[in-house]
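As you look at this complex, bear in mind that one protein chain is not there, while each of the others sits in place.
So, subunit A:
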Amino acid sequence: MPLCTQLPASGEPYLLVASLDNARHLSSLLRAVHFQDHATCFASTNGLRVTVEDAKCIQANAFIQAEIFQEFTVQEESVTFRINLSVLLDCLTIFGTGSLPGTSTALRMCYRGYGYPLMLFLEEGGVVTVCKINTQEPDELLDFDFCSTKVVNKIILQSEGLREAFAELDMTSEVLQITMSPDKPYFRLSTFGNAGSAHLDYPKDSDLMEAFHCNQTQTNR
């Protein structure tokens, strides 16, 4: 079955067509925001944004630029739909999650528009899988109104270091306290658990720091 961009039978073009040589790039990114079953997909000429929300208080966004895709065409201003993220991930990883050198799953994603399912064409080693996932009405998403001019402190860290820190957090603590400051301790993660309190400090000249812009001392829980 050729993965070609043929117009669907009705003659209307697909609203969204995206091709990726290695579907694993997309699936590993989406897995990072997979804490709820449903996600809202928003495609524009800039790229594809996948948003996952929980109880109107947490929102995670995964954004893949159009340039990452080998082909990315959006017919209208923007295309939005809600989809089951667990199902989407199962389909994207249909050929398995282990990555052998030299093998990769090619992906073509097509969406005809409102009311139509999302079509996925995946190919690996000559075997083709076709998936049709039903889409739903997009939900209203939270707008945190994160105005960039009012930002007081901003830190960009390498995730590997943070991952180790999060893995060691004391889970008996009810809260995680985050302190950011232009003075010592610069960036501190604190927990207050049954055994006592624990502090993880990251100095501002640490190798892990990509960017450190702190103007005021702030402590939040």
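Everything below uses one rule, namely that a contact is a pair of C-beta atoms (placed from the backbone, for glycine too) under 8 Å apart; a residue touches a chain by one contact, two chains touch by 3 or more; residues count from 1.
In this text, contacts and distances are computed from a predicted model.
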item: Protein that the absent chain corresponds to, by UniProt name, given "pyruvate dehydrogenase (acetyl-transferring)", "GATB amidotransferase", "CST complex subunit TEN1" or "HUS1 protein"; value: "HUS1 protein"
item: Listed residues A:Leu29, A:Ile133, A:Leu176 or A:Leu208, member touching the removed chain; value: A:Ile133
item: Contacting the left-out chain in the complete assembly, out of A:Ala18, A:Ala39, A:Val74 or A:Cys91; value: A:Cys91
item: Residues belonging to subunit A that touch the chain removed from view; value: 1, 84, 86-87, 90-91, 93-96, 124-134
